[in-house]
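All protein chains of the complex are present and in place, except for one that has been dropped.
A, B and C label the chains in the order they appear, each numbered from 1.
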Amino acid sequence: MFPARVAREMPHRYRLEAAKCKKCGAVFFPHRLICRECGHREFDTINVSAIGKLISYTVIHTPASQFKDESPFALGICEFLEGVKITAQVVDIAAADIKTGMDLQIEFRRVQTDGHAGVIGYGYKFVPLI
Amino acid sequence: MFPARVAREMPHRYRLEAAKCKKCGAVFFPHRLICRECGHREFDTINVSAIGKLISYTVIHTPASQFKDESPFALGICEFLEGVKITAQVVDIAAADIKTGMDLQIEFRRVQTDGHAGVIGYGYKFVPLI
Amino acid sequence: MRDVAIVGVGMQKWGELWEKSFRDLFVEAALNAISDTKVPKIDHMYIGCMTGGLFVGQEHVGSIMADYLGQKHLAATRVESACASGGAALRCGFIEVASGMSDIVLVGGVEKMTDVSGDGATYALATAADQEYEVFHGATFPGLYALMARAYMERYGATRDQLSAVAVKNHDNGLNNPNAQYQMKLTVQQVNESVMVADPLRILDCSPITDGAAALILCPLSRAKEFSDKPPIKIIGCGMATDSIALHDRRDLTSLDAVRISAEQALKMAGKKIGDINVTEVHDCFTIAEIIVSEALGMFPAGKGALACVNGETRVEGKFPINASGGLKSKGHPVGATGVAQAIEIVHQLRGEAGKRQVKNAKIGMTQNMGGSGGSSVVHIMEVA
Partner (left out) sequence: MRDVAIVGVGMQKWGELWEKSFRDLFVEAALNAISDTKVPKIDHMYIGCMTGGLFVGQEHVGSIMADYLGQKHLAATRVESACASGGAALRCGFIEVASGMSDIVLVGGVEKMTDVSGDGATYALATAADQEYEVFHGATFPGLYALMARAYMERYGATRDQLSAVAVKNHDNGLNNPNAQYQMKLTVQQVNESVMVADPLRILDCSPITDGAAALILCPLSRAKEFSDKPPIKIIGCGMATDSIALHDRRDLTSLDAVRISAEQALKMAGKKIGDINVTEVHDCFTIAEIIVSEALGMFPAGKGALACVNGETRVEGKFPINASGGLKSKGHPVGATGVAQAIEIVHQLRGEAGKRQVKNAKIGMTQNMGGSGGSSVVHIMEVA
């Protein structure tokens, strides 16, 4: 059985579900109960598009314990068509080849081998376009 | 090397050192920087006497994880001649034989096998008089 | 100091709310409170939360909750006093409005306790006790209250049945509270025979592990009519006190001095006597706690609290109705939220909207919220303005 914490985040982490405000159209990832832009409380569920633009990145050399084995690893923020920005690891590319402004694609991967929650965590990572 | 946290508590946990207010004589275990009774800030170091009187006890059936192996175990509060009261496990006696008001003696034992701090913790426990 | 009123309240049905995250729990309760009013915006927010760090790996509680509440840039302060975090947050909110620093303040409380294992929750809760001189030796919260219970029973001759009567009474009340986690009737025998947790306390002496949140809206009394058509509830007394963190450092295991002192302060500020209070919510984290608290508040002499409950004096129709909501025992105990939810129950009682658990002619109400084994206590007194 999945721990509740993993199950709860599955729509976002596994299916990239976002919430689009029915009133003003603002998009939030993950979902919210009230729109940060207009205060409306009803949303449509949409999916974040698969390709985003990298707006900044870093290479982390001193991670928390559950990421020790992968260190150093790149972490970036991508901006997507819907207006949402997402933080995730940038993988399958050498650090020297990562450039701000490049397009990256979202893929489903194992993220943590064993977090403080004591479970294997799966979710999205950014990879280069094929 | 001892972690700092263990070394810091050694005077209290290993040697039962208490602080006696130089002004009003109140005794504190562990030490304090200011007397809770009179506000004085100078103390003499004394040792808590080895035998105390049990003023209440319980038998814990649902402990935190580092005490799982010993569950159920008795925990009591003893009052000592110097006026201090101390909480510790009551061991080497069947739960049914523990009585409020009985005299118990302090002994040095292993207390935790592996706490959240990740170290083996030694300290005092209460045992019956020989 | 300006007069301060509660003009809106909100929570949700509490329980093991696996589908609701820490942030969603809080936002849901806060939106319910906002919807209970006509306030246009919030000026400041206080959030009671005992340990977001250990329960969900999330501190910086003010920032995340202001963000997800959709209140851009809202200043928000998280407040902690163990299980009295909610009461401490209410005190801060009261002072913020009384001072004139802010007009509209949201006071909330939240705890998400079921994302960790039972062991993990036991560890997290034990951080309210002395980590080095209680917890290191194996003390748990039921264990500390068990030490108080045995001392009380031996000194005053209180019985197992008398402890159980507290749980039975609170579950009877909780049956009439749709937001309660456990809406089920208990018998003395069921409590007496339930699984041992820390002798003499059994599982049905203990409040449960709960996910939940609660929130209320404060404003200057002079502006209350702008924001609500319901009767404004004025905060007339506020007291807070601490005691030694370690139970063994108290002068007496069967007394709760922080409770006594915080109640004396609040009564003095309100200009009331305990006999003036019509309805009270107290911190019954364990059956023994409600008994000793009722004595510390001055309702009953030392050693007589257990019998008073058995005699019905603390029932909804009694002289001192205690925990008409069902208390922590039946309603649940998401530690950071509890103090705020206590105030919400008093608001419902004073507004006359408590339904089947309504205390008749309730004009003045009191809340008592406790941290740890009595290391802190916060008391509020409210009346219909």
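Things worth noting here:
Note that in this section contacts are C-beta pairs under 8 Å (C-beta built on N, C-alpha and C of every residue); 3 or more make two chains touch, one makes a residue touch a chain.
On a predicted model such as this, the values are computed, not experimentally measured, just so you know.
Here is the thing to keep in mind: the chain we left out touches A, B, C in the whole complex. Across the entire complex, the residue among A:Ile55, A:Leu81 or A:Ile120 in touch with the chain not shown is A:Ile55.
The hidden chain makes contact, of the residues C:Asp130, C:Glu295, C:Glu313 or C:Glu383, with C:Asp130.
Residues 1, 21, 44, 50-54, 56-64, 66-67, 73-82, 88, 91-92, 95-96, 98-101, 123-124, 127-132, 135, 238, 240-246, 249, 257-258, 261-262, 371-372, 375-376 of chain C touch the missing chain (whole complex, contact as defined above).
Chain B meets the missing chain through residues 3-5, 7-9, 32-36, 39, 41, 116-117.
Across the interface with the omitted chain, chain A contributes residues 9, 12, 29-30, 55-65, 67-68, 70, 73, 75-77, 85-89, 95, 100, 111-112, 115-116, 121, 123.
Simple rule for what comes next: only the chains that are shown with their structure count from here on.
If you draw each protein chain as a dot and join the dots that touch, you get a simple line with two loose ends. In terms of the distance between Cα centroids, chain C is separated most widely from A. Chain A and chain C have CA centres that are 38 Å apart.
In whole angstrom, the spacing between the mean C-alpha positions of chain B and chain C is 31. Averaged C-alpha coordinates give centres for chain A and chain B that are 49 Å from one another. Looking at chain A, no residue sits in touch with two or more other chains. In chain C, no residue touches two or more other chains.
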